[in-house]
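All protein chains of the complex are present and in place, except for one that has been dropped.
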Amino acid sequence: MTDLTAPPSRYTFRFDRWAPALLLAIALLAYVVIALYTGQSQYLTVDNLISVLGRSIALGITAVGQTFAILVASIDLSVASLISAVSVLTSVIMNGNPAMVIPAVAAALALGLVVGLINGLIITRLEVNPLIATLGMSLIIQGCLSAFVSNFAGSVPPEFQVFAYGGFGSLSYSLIFLAILAVAAWFVLRHTRFGSDIYAVGGNKDAARVAGIKTARVTIGAHILCSLCAAMAGLYLASRLRSGAPWIGNDGVYDLESIAVVVIGGTILAGGRGGIWGTMAGVIIFSLIDSIFNLAGVDAFAKQVLRGIIIVAAVAFYAVRSKRLVA
Amino acid sequence: MTEQTLPQADRRKRQLPQINPVYFVLAALIIAIIVMNPAFAEPIGYMNFLKRAAPLAILAAGQLYVIVSGGFDLSVGSVITLVVVGSSILSNNDPNSTWWVIATMFAIGAGVGLINGLVVCYLKVPSLIATLGMMITLNGVAFMWSGGSPRGYLTDQFRFFGRFNIPDLPLIRILPVALIVLIVLGFALYWLMHRTNLGRMIHAIGDNPRAANLAGVPVNRVRILAFMISSLSAVAAGIMLGGFAGVSTDVGTGYELQAITAAVLGGAQLLGGRGSVPAAIAGALTLNAIFTLLNFLGLPQPIRQVVQGLILIAAVAVAMQRRKHTGR
Partner (left out) sequence: MSDTPVIAMAHISKSFPGVRALNDVSFACHAGQVHALVGENGAGKSTLIKILSGVYRPDAGNIVLNGANANFKHPVESLRAGISVIYQEFSLLPERTVAQNIFLGREPRKGVVLDHAAMRAETRRVLDLFGAGTRVSPDALVADLDVATQQMVEIAKAISLDARVVVMDEPTAALNEAECEVLFATVDKLRERGTAIIYITHRMREVTRLADRVTVLKDGEVAAHFETPPAPDAIVRAMVGRDIADYYAPPATQAEIGAPVLTVRNGGNAFLHHIDLDLRAGEIVGFAGIQGAGRVALAMALFGQVPFTTGTVTLNGANAAFANPRDAIRGGVGLLPGDRKAEALVLMQSVRDNGLLTARAFAPLVGTQKSNAHASLTSMDALLDQMQVKATSYEQDIKFLSGGNQQKAVLARWLALKPKVLIFIEPTRGIDVNAKAGIYHLMRDLARAGTAIMMISSDLPEVIGAADRILVMRAGSIVAQFPHGAAETDIMLAATGETEVAA
């Protein structure tokens, strides 16, 4: 089949590279049109757009991590459970006591680190398919969590609620945090050897190995970053809800939605291509879609139905042109 | 190449039928349960066990079709929910409605499987994403249909398949209808997978879709059928679960992962090409036996999830190591 791989003429314009920007423009346009059409032009301000984004902070933080997992040709379906576990853990440790904020944050990040490490080890050392490894991990985390709590647990002191509710004017701290996180992720991917190794391992594992890259370590590192991001999303949600809820991760469908925004952002599921800015575009697109539903007055259940369809459609948007057979 | 180098003794060993380890595990678990609770050896004990395990067994056998074809079907749990919620609304407490409601549910199941298959084959969405999307969508539909809080209950006629026992039989004393359904559907699914051309085609597309396509296998048609069989088995499982579960919007939650775990326990190869219906059913019984054992040990319900997660990972890890050592 080698004969067929070289197309007769080479196009320098690559649709896939511009697709996230295109989708973002379409979503923005749709938002403006719906707002005008329904006579709600008061929502067409910069402040309002910022608040639209503010509703997707947790998704954004999770998606930054998921980008690493997918770039290295893996995937993480345990983020939603981890978010729940972290939100409960922090809220219980803090228990309203401002002095416990730092220990709680440390514990949350430590949990993320351990979960990411175990995910990575199961995938690289035991060679378990990443889907199954992280699904299993998700069951384990959720089971442990449900064994201890079934309702709101602990409480978050006001000092930590600032994370979700404080800000400079309409610009919240959490949004700034997400922006900084995205820049940091970009820096790692673009300017460090680890970032370069992630693209190499995701793009062609054998080539990476022959070049002397320790592929297992890179995969484990990507999973640790992914779980750390999920832990930070859990911290944010604890701060936002003022208490830990064991269902918060699964209610937000953060596993599937984080994968969806990464894919909409042009990172391919097979790994090795994509980047953080696409993911950010994907997050903005998702929050715009949410706002469009709100403007149009779609009820909560119908919204869920539409979400499922949109996620599949988004993946199909990229996948349908590929000649590969999928299962 | 191996055939020239195998010594005589090895050659003979190879020809012995290899027994799937899941059967030994199941036997060991059953012995353990009987030791802890001798009542389990009584017909009432094991018949009730089989009755409760029947829906998962059918679901696992259906899931196996998708797994052998190279994919995953994560929408089956939401199909179960939709069947239970939808049936209670449609039947509207009218005993005469049972048959057409069941027919409607199978039609819905066929439709769901068809859509899953079409999305995977023609929109090229990986089955994991496609069926997860279907799961979210169907759960939303179940919410919309029931207005968020399902009311009513299922008629006794509808509950017949999951709950009813045929009483006063010699030797076995009772025979649950669910067990009869399991035997009939289990045999049908076994026959389809292991005795017909369709079964071989499903193996082939899961093993190497490109080669199957170049050998003339109608890859898309076969894949769509696999998804439809999985969805239809979920409808059957939903009808049976309706027999003993209450009507709620989370009745099917988690069943998709239990079905995958059961199939993997039965030695099904993830990403396609190998799997056995009887072993998947044995995998489902094994999973239920483990849950039963955990109950006897007095462990809290959520521990089930933890154990299931560990089993899922361990089963795949063990299979990977075995394959590496034996080359299989």
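Every chain is named by a letter (A and B) in the order it is written, and numbering of its residues begins at 1.
Definition applied: a residue touches a chain if its C-beta (ideal position, glycine included) is under 8 Å from a C-beta of that chain, and two chains touch if they have at least 3 such contacts.
A quick note: this is a predicted structure, and the numbers were derived from the prediction, not measured.
**Student:** Which of the chains on display does the removed chain touch in the whole complex?
**Tutor:** A, B
**Student:** Kindly state which of the options A:68, A:199 or A:254 is in contact with the chain not pictured.
**Tutor:** Once the missing chain is taken into account, the touching residue is A:199.
**Student:** Have a look at A:44, A:106, A:207 or A:300 and name the one touching the chain we're not showing.
**Tutor:** Once the missing chain is taken into account, the touching residue is A:207.
**Student:** Tell me which of B:129, B:154, B:204 or B:232 is the one touching the absent chain.
**Tutor:** B:204
**Student:** Would you indicate which residue among B:26, B:225, B:287 or B:319 is in contact with the undisplayed chain?
**Tutor:** Answer from the full complex: B:225 touches the omitted chain.
**Student:** So that we can see where the missing chain sits, which residues of chain B does it touch?
**Tutor:** 1-6, 11, 14-15, 192, 195-201, 203-204, 207-208, 210-218, 222, 225, 269, 273-274, 327-328
**Student:** On chain A, what residues meet the omitted chain?
**Tutor:** 1-4, 6-8, 10, 12, 190-193, 196-197, 199-200, 203-204, 206-213, 272-273
Here, only the chains that are shown with their structure count from here on.
**Student:** If we count contacts the way the header does, which residues on chain A are in touch with chain B in the complex?
**Tutor:** My answer: residues 122, 126-129, 131-133, 135-140, 142-147, 253, 256, 259-260, 263, 269, 299-309, 311-312, 315-316, 319-320, 322, 324-327.
**Student:** In the complex of these two chains, what residues of chain B are touching chain A?
**Tutor:** Its residues touching chain A are 69-72, 119-120, 122-130, 132-141, 143-144, 148, 205-206, 209-210, 213, 219, 223, 257, 260, 264, 270-272, 300-310, 312-313, 316-317, 320-321, 324.
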